[in-house]
Structure formats: structure tokens, C-alpha cells
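Below: one structure, written as C-alpha cells.
Every protein chain but one is kept in place in this view of the complex.
Let's turn to chain A:
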Amino acid sequence: MKGLSKDRLWSIAVLTPSIILIAVFVYGFIARSVYVSMTDWGNDPAQALALNPIIRWVGFTNYQDLFTGFLQGRFRQELVSTIFFTLFFILGCLGLGLGLALILDRNPRGEGLWRTIFLFPMSLSFIVTGTIWRWMLQPEGGVNQAPTLFGGQSGTFAWLSSTDAILKFDWNKLPLLTASVVGLVLVVMAVRAARSGDRTRTLVAGACAALLFLWALFIGPNVKLLPAPELHGFNLALIGIIIAAVWQMSGYTMALYLAGLRGIPEELREAAKVDGANDLGMYQHVIFPLLAPITLSAMIVLGHISLKIFDLVYAMAGPDNIATSVPALNMYLTSFRQNQFALGAAIGTILLILVAFVIVPYLASQFRTEEGHA
């Protein structure tokens, strides 16, 4: 019984409560939500809030409803909005954060003060940020009035209330688009594998890509998810929300990048200089590659924030504004205003899967490196 030393017993005793708590309150509830999402709880108003509701198992009907149901166009628009939001939010934060960090890295005067100023928005909650930006983005408020300070015309852009959308596509083409994107990824994988000389991999990836493309060419166009075309795109009203979110979180990426920049040993820079690198070359070949892991962690953190975002949108555009709505908001309204608990749980489960797409690969790579160190 080498394993059961006193230390081990202690650690087991100390850890057990939290393991039990997490098992019940995290994984147990996740399982419960997934179960509820496959029932019809709430579809019948008479049963939704009854003392002993009759709940029936309906399998994936709720999911089918969300993706192809006539009434759930709002949810589909929200999924598309979330993708665009995540993309622009991460790009904005990374770009602005890196820019600020590079400036601060040059040790300007009053660096500490600037650092505080840039990091400050992060100390506010999204609700506060949202309320402030809501005022500034009013049709006749702050930002639109700014040009008049310099004698210009006041702007007319409807920041949060625009109903225009760009980059529209028909939801019916979604299987086609997905197949094409996955196919392209597979092609890239095949090419990479071919370069590194891995024949089986090349063949498998290539064959899968070919199959997908064949499907996309011949069967995909005939798959109709919806009876009528339904256009979804990037709603311009989201721009205001993206600005506010970037304003809030870019200080965080700046801090990360600044720490990364400061962590690069001076010797490396000097060595690069000795080797004849100019400023641009040094950034391109020495500094940016060293910052890559930081970019990855920033992307993970920002990515899951943006997928779950709720409070900022609620504060800025209100809960009933389809053009700016996000799945988390819809989940809340569906469950607690419409009492459609099963449908709400289904939206929650989809959100969980989306977040898992971002988090799990990251966690996996983290564990692998930790094991590598150990």
C-alpha cells in the first residue's frame, strides 16, 4: 500500500468535497440541462409551470426546430451574428492590444499612467460599459455629435438601431458552405501531410476532402433546410457593440502582450541586431513568433467571452432587438419569459458545445505540455 501514505490520504480528504461539488453542480447540471433539452418541457403552457409537470422525451426535436424551424429565424441570425462578433471582437482586441503594447514597450514618458488608463476599462463590468456606450451611440448622442465640435455635420449612422446587414447568405446554403470550408481544411491538411511525407494521412485527408466536395457539388444544393430562402448576414448594428467590447477588453490583451514583450530577453534582441536585423525584421522574425503563445491564450479567453456574451448586449441594445441579439440572450428570454424550458436548454447546450470547441483543444494542448514538463 505504497499509494496510501498519510499525505495521499490527506489530499484525497481535502479534494473529495470539491470533486463532489463539481460533479453535482457543474457536470450534474450540465447533464440535467442536456436531458431537459431533449424533452418537451414548456412546449405546452399548461405543463410548463405546473406543480408536477408531465415531461416527455422528444429526442433532438428541439435542435431540429432551432436549425430548421420556421419560427426560429431569430436564433439562426444570432448564430451568424455570434460568429461575426467573435471574429471582429478578437481581431479588434488583438490588433489594438498589440499596438498599444508595442507603443508602451518603447518606454514612452508616463508609461505607468498610460498603462493604467488602457487597462482601466477592464475593471468595469460589461453592464457599466454597455450603459455608457449606449449613451454615446444614441442616434443623436455622443459619437454622432462629435463632428460638430470641429464645425462638421453631425453623423447620422444608426449605431445600435440599424437594420441593415452586409455579407448576407441564404441559410439553405449552410450545409454547402460548411462542407466547402471543412473540405478546404482537409485539403490543406492533405497538402501538409504530403509535404512531410506521411502517405496514409495524405490519402485519408485527400479522400475525405474529395468526398465532401462531391457531396457539396451534387447532393448539397438539393438539401433544403427551410421552405423559403432566409438571408442572414452581419448586422451593422453590431458594430457599436463590437466597439464597446473591444474598448473593454483590449486593455487586457495589451497587458498580456506587454508582459510577453518584457519577457523577451534583451540578449535575443541584441543578437538579432548583431546579425543585422533592422527594426521591422526584428519584430517579424524574432518578437512576433515569440508572442504567438500569448496570442493563442488571448484568443481562447476572448473567444469564450464573446460566445457567452449577454450583459453587454442587454445593456446596450435591450433584449428585444433582433439585429443585435445573441444566443445567450435568446436562451434567457426563451426560458424565463416564454417558459420554454426545453428549447432554452437546447440553446444553452449549443452554446456549451460552441464554447467547448474553443476551450477543449486549448486544455488538451495545455495538459500535453504540462505532462511534457513533468
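Quick notes on this one:
Please note the rule applied: contacts are C-beta pairs under 8 Å (C-beta built on N, C-alpha and C of every residue); 3 or more make two chains touch, one makes a residue touch a chain; residues count from 1.
Assume contacts and distances are computed from a predicted model.
Only one of "Sugar ABC transporter substrate-binding protein", "Inner-membrane translocator", "Ethanolamine utilization protein EutN" or "Lactose transport system permease protein LacF" fits the UniProt record of the hidden chain, and that name is "Sugar ABC transporter substrate-binding protein". Per the touch definition above, the residue from A:F70, A:F120 or A:F357 contacting the chain not shown is A:F70. Of the candidate positions A:A48, A:I103 or A:A277, contact with the hidden chain is made by A:A48. Touching residues on chain A toward the chain that is not drawn are 43-51, 70-71, 73-74, 137-139, 158-161, 163, 228, 237, 317-318, 320-323, 333, 336-340.
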